[in-house]
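Sharing a structure below in structure tokens format, with a few things to ask.
Excluded from the complex is one protein chain; the other protein chains are retained at their positions.
Labels for the chains are A, B and C, by order of writing; each one numbers its residues from 1.
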Amino acid sequence: MKDKASAILLISCPDQQGIVCAVTDFLMRHDGNIIDLEQHTDTEEGVFFMRVEWELEGFALPRDQISEKFSLIADRHQMKVELHFSDYRPRVAIFVSKFSHCIHDLLARRHTGEYNVDIPLIVSNHPDLEPLAKMYGVDYQLIEITKENKAEQEQKTIDLMREYSIDLIVLARYMQILSDNFCRQFPNRIINIHHSFLPAFVGAKPYHSAHQRGVKIIGATSHYVTSDLDEGPIIEQEVMRVSHKDSVESLIRKGRDLEKVVLSRAVWAHLQNRVLAYKNRTVVFS
Amino acid sequence: MKDKASAILLISCPDQQGIVCAVTDFLMRHDGNIIDLEQHTDTEEGVFFMRVEWELEGFALPRDQISEKFSLIADRHQMKVELHFSDYRPRVAIFVSKFSHCIHDLLARRHTGEYNVDIPLIVSNHPDLEPLAKMYGVDYQLIEITKENKAEQEQKTIDLMREYSIDLIVLARYMQILSDNFCRQFPNRIINIHHSFLPAFVGAKPYHSAHQRGVKIIGATSHYVTSDLDEGPIIEQEVMRVSHKDSVESLIRKGRDLEKVVLSRAVWAHLQNRVLAYKNRTVVFS
Amino acid sequence: MKDKASAILLISCPDQQGIVCAVTDFLMRHDGNIIDLEQHTDTEEGVFFMRVEWELEGFALPRDQISEKFSLIADRHQMKVELHFSDYRPRVAIFVSKFSHCIHDLLARRHTGEYNVDIPLIVSNHPDLEPLAKMYGVDYQLIEITKENKAEQEQKTIDLMREYSIDLIVLARYMQILSDNFCRQFPNRIINIHHSFLPAFVGAKPYHSAHQRGVKIIGATSHYVTSDLDEGPIIEQEVMRVSHKDSVESLIRKGRDLEKVVLSRAVWAHLQNRVLAYKNRTVVFS
Partner (left out) sequence: MKDKASAILLISCPDQQGIVCAVTDFLMRHDGNIIDLEQHTDTEEGVFFMRVEWELEGFALPRDQISEKFSLIADRHQMKVELHFSDYRPRVAIFVSKFSHCIHDLLARRHTGEYNVDIPLIVSNHPDLEPLAKMYGVDYQLIEITKENKAEQEQKTIDLMREYSIDLIVLARYMQILSDNFCRQFPNRIINIHHSFLPAFVGAKPYHSAHQRGVKIIGATSHYVTSDLDEGPIIEQEVMRVSHKDSVESLIRKGRDLEKVVLSRAVWAHLQNRVLAYKNRTVVFS
């Protein structure tokens, strides 16, 4: 029986000669057929990034030996390495509050098979979207948060992530700020959608601010969540033209489509193992 | 001999019933053939805006009586009114420092006839672009500015504006901050290009900041100049996608095309008498 | 009890002086407070278009007398007039085949309240999407079509439209060509999404054609359906950049987001009574 899946290496290391050669030589020696290879050098920072994907069929190493065999090369070049397999189904938790356009969109992408993931869990600080979770047959955990109970509720949430073996958390217009502790538990594993073209209009009510400032273009930004609110590494942004005719309400309405598409693209890129975060920026291999 | 020109009224006033009717009735009673009419109501602020353009040929009032005859209506509705004629050739002064891409673009648009304006004067705080002025046969005034001489040099500049009967000042990457006094002399008559998507990255070196922040889209913004730096009413913005591959230098290179097109569109809209500024925002009739 | 709804007149007629004045005068005489007014003159064709929306609260005429009272003006100017009320909930039927991304998106917009419509019926030539209809509690009519039964099945479909009192038919990737007879029954009442930037790549498999031609941008087009396939009046288009890296499969994947957003905007504009079709083109008041 053939293995149609592919393997993906995500590599970052100090820039130096011979890395591409070393990696591709490793794959060739084990009969690896490269499907895709992208590399990027940040010459200012002196950092090298690489994503290489190859067919597992015909590859001379079994999956569970790749990391070990590659570690020689990795160590020699001080690489940080991630190894992924294309047929792994990531487990995604969606966090929501009351707005449902983003979660609707994500669940539909799962439902139509566009996203090859499991979505076993929705977490919310409000009960409003439980019926939607029911429609799609997804568990819904109501974790109401007050000033007093925040720490313990966050711990409960972290426990849920473990219990459900969650790989990726998507904040689909979740209106709670995650604590430093929470963020550190899931580095580059929490994706948020912010409803402005960051760094313009950080914080609450960005459409109101955009209207107030009279901008002619609005945007949305998806980023990994760090303990600095709205300051994490940007994965994707998109914009659209507006005009003086647009009220705050119409900015909100139009912006919803931006939020949906930007969040879905960021999640897609992450799921395809195409994103490498460093120094509050990202390399997104296309 | 026929008069192929048109007249344009730009109106703003407190919102109330019957304004469109009053204005269109006035034009009809004098046999005015409306070419274009746009109106906008800012319901939050309770302000009404209107632009109406009609053919002068066949219009029963001579040009110099329109304002007086219309003043009855204007007074009744507390209107602020501007009257323009499409065959008037505005006189534009361009302010530059050392970067020449924007002025190149503006002079070419004048040269090809796209802009129906006179550009009698270029003002600069550096001598570098005098040869370009010579190529296009435009006067070049070198007004070098130091901390010590700023006030008097600005007065000299203001005098030049009067001397050359300048209607519109375009800051085409002019790297000096204009004083409050200067700005107040030419309200909504100075257009600047800022090389970022405002309000993101105000101030100097926005491309460096954009690179540092790792944005996936860069922009440019054209606005009327007020005494608040980079805070004046936005007329036009445009953006383009970038990626981790773009160095600061490549952002600067790509951004030049944004700056050119955004500035040229803002100047065009102003020259067509399509822009009404209010409360740090603009209505740009399309 | 107050009537918060508004009334909308959509007007087209031969261009002539005094139309705006006549319409606004009519509204003013009946104490109509205009919320929005847009007009457009196609000077080549000599046709005038207008959309005016005013508050019903305080308006001196009851709803059912507006048409009659306005007919004096309408007749004098040979107007084609549509009168709509903002609180009317249009009834929409969605036609699908097997692809579900567009219908997912439309149903979600209905579900979140973005679209203020009833969607009582889904028609399909395949059974595949019946479970989705069930999820949203919408009737699903399977109308399988063969060469032999096409005429009678279309008649059955037309009967369903009457039975369900359908105002608007949305073809959400419905892969059957409607007959002339069907199209004529619902003039400017059927909206289709075509998965290319028309008029490029008419017909089947446009993403394959786009890939073959090596375009750097793909698009989607929403239009009213006429008996000429892919030739009806265009309501909305959107595009996105692609590159040599995009396979046909990735064009299809990326294109789905274009299709969703373009179709949803076209439907929105229609539902807001903002679209006037003429001569195979549209005026879309913004």
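A few comments on the model shown:
The rule we apply is simple: a residue touches a chain if its C-beta (ideal position, glycine included) is under 8 Å from a C-beta of that chain, and two chains touch if they have at least 3 such contacts.
Note that this is a predicted model, so its numbers are computed, not measured.
The undisplayed chain touches these shown chains across the complete complex, A, B, C. Looking at B:105, B:154 or B:236, the residue that reaches the missing chain in the full complex is B:105.
Although one chain is not shown, part of chain B still touches it, namely residues 100-101, 104-105, 108, 111-112, 114, 132, 135-136, 243, 245, 253, 256-257, 261, 264, 286. Residues 17-18, 20-21, 24-25, 27-28, 31-39, 41, 43, 241 are the ones on chain A that touch the missing chain. Although one chain is not displayed, its contacts with chain C can still be listed: residues 40, 42-44, 197-201, 213-217, 219, 233-239, 243-245, 247, 280-284, 286.
By definition in this document, only the chains that are shown with their structure count from here on.
If touching chains are joined by edges, the resulting network of the protein chains shown connects every chain directly with every other. Two copies of one chain, chain A and chain B, form a contact in which over half of the residue numbers belong to both partners. For the pair chain A and chain C, the distance between mean C-alpha positions equals 35 Å.
Our note on geometry: chain A versus chain B, Cα centroid distance of 42 Å, whole angstroms. Listed for chain C are no residues, as none touches two or more other chains.
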